[in-house]
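What follows is a structure written as structure tokens; I'll ask about it next.
A single protein chain has been removed from this complex, and every other one stays in its place.
Order of writing sets the chain letters: A, B and C. Residues in each chain are counted from 1.
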Amino acid sequence: MKKYAEDYTISEMMAAVCSLQINNDDVAFVGVGIPLMAGAVAAATHAPDVIIVYEGGGVGAKSRRMPWTISDTPTTDNALAATAMHRVFSDQQRGFITVGIIGGAEIDKYGNLNTTAIFGENGSYHHPRVRLPGSGGANDIASSARRTVIVMRLEKGKFVNKVDFITSPGFLSGPGAREKAGLLGDGPCAVVTDRGLFKFDPETKEMYLEAIYPGMDVEQIKELIDWDLKVSPDLYVMDPPTEEQITVMRTLDPMGTVLGRKSLRGEIEPFDVYYNSLKKSYQGRAITL
Amino acid sequence: MKKYAEDYTISEMMAAVCSLQINNDDVAFVGVGIPLMAGAVAAATHAPDVIIVYEGGGVGAKSRRMPWTISDTPTTDNALAATAMHRVFSDQQRGFITVGIIGGAEIDKYGNLNTTAIFGENGSYHHPRVRLPGSGGANDIASSARRTVIVMRLEKGKFVNKVDFITSPGFLSGPGAREKAGLLGDGPCAVVTDRGLFKFDPETKEMYLEAIYPGMDVEQIKELIDWDLKVSPDLYVMDPPTEEQITVMRTLDPMGTVLGRKSLRGEIEPFDVYYNSLKKSYQGRAITL
Amino acid sequence: MKDKRMTLKEAVAKFTWDGCTLNIGSICAREPMAVAHEIIRQGRKNITFITDTTSDPAELLVAAGCFSRIEAAYIWIGVVGQGYNIRRAVEEGIPNHIEIEPYSNYTAGLRLMAGAMGVPFLPTKSLLGSDILTYNPKIKVIDDPYGSGPVALIPAANPDTTFIHVQRADMAGNCQIWGMLGNDDYAARAAKNVVITCEEIVPTSEIRKIPNMTVIPEYVVSAVVELPFGCHPLSVTGCYWMDNPFRQEFIKASRTREGILAWMDEWVFGVENHEQYLDKVGRDRLAKLQELEQDNCMIPEIIWRTREGM
Partner (left out) sequence: MKDKRMTLKEAVAKFTWDGCTLNIGSICAREPMAVAHEIIRQGRKNITFITDTTSDPAELLVAAGCFSRIEAAYIWIGVVGQGYNIRRAVEEGIPNHIEIEPYSNYTAGLRLMAGAMGVPFLPTKSLLGSDILTYNPKIKVIDDPYGSGPVALIPAANPDTTFIHVQRADMAGNCQIWGMLGNDDYAARAAKNVVITCEEIVPTSEIRKIPNMTVIPEYVVSAVVELPFGCHPLSVTGCYWMDNPFRQEFIKASRTREGILAWMDEWVFGVENHEQYLDKVGRDRLAKLQELEQDNCMIPEIIWRTREGM
């Protein structure tokens, strides 16, 4: 029987929920942050045969350490293949990538994502209030992965009626719009937030609330969203992460590098602490090849 | 001082002349037959730094054995790189291949080559009198290598006013035609035959006789060519192959596989003769890496 | 991890059919003659063959009447002779007329590359001004919208099935290839079904020692067939060298229709499977071919290690 964790952070909950969007037979493209952790957790728990693909070119790595980005050295530790970025994106455009998991900073009800710039009141693309990183591979994943999962925090002003810049296409203007634009993938299938899980209506393509996390409130969620959010008639409360999931996360990410437990607080670890912590985490995790 | 060979075949003379079209700083694409041998001789004699590229993806091999095609196993023995066919052709289209050496079955005065089909009197492309192999990589080389060298035997009916099928473009219809067609390479610079060496007039782009082999006759050559052949005012008689060149050829190709000494006579070597001959040729040739 | 192993007989039965479009990977080295034998034994007809350059296997499949159409750059026997069977088919319609759609090696690769990338076409400056354009109506020449002048668009090809022979693969289809690759990286990704034949099936842990050598990942592979000496009389880098005397006999037989029919009776229909074919060729002879290759090239040993010795 599953044992649920009692002590967990909301980032860990998000990573756990996100990991369950990955199936054992998926070939999964995972982006930086929580998606990276979701991929690692899925592979270590319910989806041992999943092939995780990283944008830099790593395929099916099996490592004692956690990738911190989509192109660092763990992405090819004991990998099935180590190849080029253009190659894995071509493979995605050909249809070999069954699921892509990406983050966002601003989203609308059709799942269109902005990670390029928040223009602000008198701002523009070239002179925005907040410059963001840009697409990275997110546009390509949102365009061509067979399905996509979006991960982002539910904060006021981020779930908007119209994003300033469509970096990564969701359903664009609604039903039929992706097909008309010529996009290959089926579009977003879920949005994992820090309060609940959202899905998309197959007819209207509109995002709706599918489930909430323990202790969360539907009305509070609706207040954080600019449009008139629809809620599933079968709304349910999701299970917390399992102890197994939490153990995996903390073993792989002892310093909270990926899930931000420390960097959010702005702490800088002394080099020797860093070194010893990594050494210890390697020893704690044997890999069978 | 150079020592010239006294006993040599006309194929060996062709390979020797062809090899001298390759410079030490060339990156050379060589096709099957005499071009393969020309590349090997150049690398073993006057052009030790030449990088020979084979269509299958071999780059800069250093082998005790002779490639028999553009994609067999010696093409990557101790190579600098072993990569893909599309990759080396892309490299050529980008301009990295300085010279390409190709063969032909039918040629016109502008150096357009046919290796696809001889239609015959009532024939057509789909129902030709003689079907030939097709382009292979020759069209790509003729299109994009910075310069090309053509190798073919001078036989009646092969140097024609109009080829049945332009497989590999020379200067097409004359001055300016390559540029108009959009081709990247500069086109053919020499035609090496079994009787003499031909070049192309920089103004008219017409093929002319530059030099003849020892014992050959200009009038006989003119009779074999359908158009009114121009002859260089500085026509000269070429040197025979050097002893060094012949030694290289016979060491690399003890059974005459590439230059056709045996296959032309239809002899089949017994397997043990084949095996022993190759074993011996490996022992006779040490490679310093 | 999925186990995709099957026999050659099963793979040919499952992944080829009358009227299919077929690709067989590589050129001369790693061109799997055994696959051609099995397709002939199973009597497939009306196949459209899609390739770049092809040698002995295609000659034999043409002679057996399996093909009705070839889309290729070069169809011939290299080194030891000419393509008597393809000539007889095109010139005389024996055993059946074959229509050839012409390409160059690069553009034959580009159509597989386009198919592999999931795009409808790829552009090139090859073919311009040539008659390959005249006789290949699929290729369109457009005026480059960026101003470089004419550019040829090569449309994507997605063959129903490709057979690719490699030195080693694991049972899920992760393939490592030594030596030249031909267009096999993209050919595998372009095809709808991919059958890997290999000299040796190795544990996945061997693949993981040097992931940069993996040319074809498992997610594009349908089936894996262990098929040692699967390319005889052609060669495989690091494994065995060409059997040219054997090829010379094949070409000699090919000079007449009677000759090649007798040759097929002996070497294709006269054996039940690849194992019997190898026995007939002779194990000593195969060992000598192995020796000739390995005097010059062997697949290196990869000593993988970490400081901790993981």
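The rule we apply is simple: contacts are C-beta pairs under 8 Å (C-beta built on N, C-alpha and C of every residue); 3 or more make two chains touch, one makes a residue touch a chain.
Just so you know, these numbers come straight off a predicted model, no measurement behind them.
Participant: Considering the full assembly, with which of the depicted chains is the omitted chain in contact?
Facilitator: A, B, C
Participant: If the hidden chain were put back, which of A:93, A:148 or A:193 would touch it?
Facilitator: For the chain that is not drawn, the touching residue is A:93.
Participant: For the chain not shown, which residue from A:10, A:184 or A:224 touches it across the whole complex?
Facilitator: Hidden-chain contact among the options goes to A:184.
Participant: Taking the entire complex into account, which one of A:63, A:98 or A:148 touches the absent chain?
Facilitator: Final answer for the missing-chain contact: A:63.
Participant: What subunit C residues would touch the chain not displayed?
Facilitator: Those residues of subunit C that touch the unshown chain are 118-125, 140, 142, 144-148, 151, 153, 155-156, 177-179, 209-210, 212-213, 291, 294-298, 300-308, 310.
Participant: Can you list, in ascending order, the subunit A residues touching the missing chain?
Facilitator: 32, 54-58, 63-65, 68-77, 82-87, 89-90, 92-93, 116-117, 125-131, 133-140, 143-144, 165-169, 172, 177-178, 181-184, 257-258, 263, 266, 268-271, 274-275, 278-279, 282
Participant: Name, in rising order, the residues on subunit B that touch the hidden chain in the full complex.
Facilitator: Missing-chain contacts on subunit B: residues 27, 49, 51, 58-60, 62, 64, 76, 78-83, 90-91, 93-96, 144, 184, 282, 286-287, 289.
Throughout what follows, only the chains that are shown with their structure count from here on.
Participant: Please give the groups of chains connected via touching, computed with subunit A left out.
Facilitator: If we ignore subunit A, what remains holds together, so that there is one piece.
Participant: Going by C-alpha centres, which chain would you call the most central?
Facilitator: Of all chains shown, the one whose C-alpha centre lies nearest the global C-alpha mean is C.
Participant: Taking each chain's centre as the mean of its CA atoms, which one is most distant from subunit B?
Facilitator: The chain farthest from subunit B, judged by C-alpha centres, is A.
Participant: What is the distance, in whole Å, between the centres of subunit B and subunit C, each centre taken as the mean of its C-alpha atoms?
Facilitator: That pair's centroid distance is 26 Å.
Participant: Would you kindly tell me how far, in whole Å, the mean C-alpha position of subunit C lies from that of subunit A?
Facilitator: 40
Participant: From the C-alpha centre of subunit A to that of subunit B, how far is it in Å?
Facilitator: Whole-Å distance between the two chain centres: 56.
Participant: Where in subunit C do residues touch two or more other chains at once?
Facilitator: In subunit C, no residue touches at least two other chains, as defined above.
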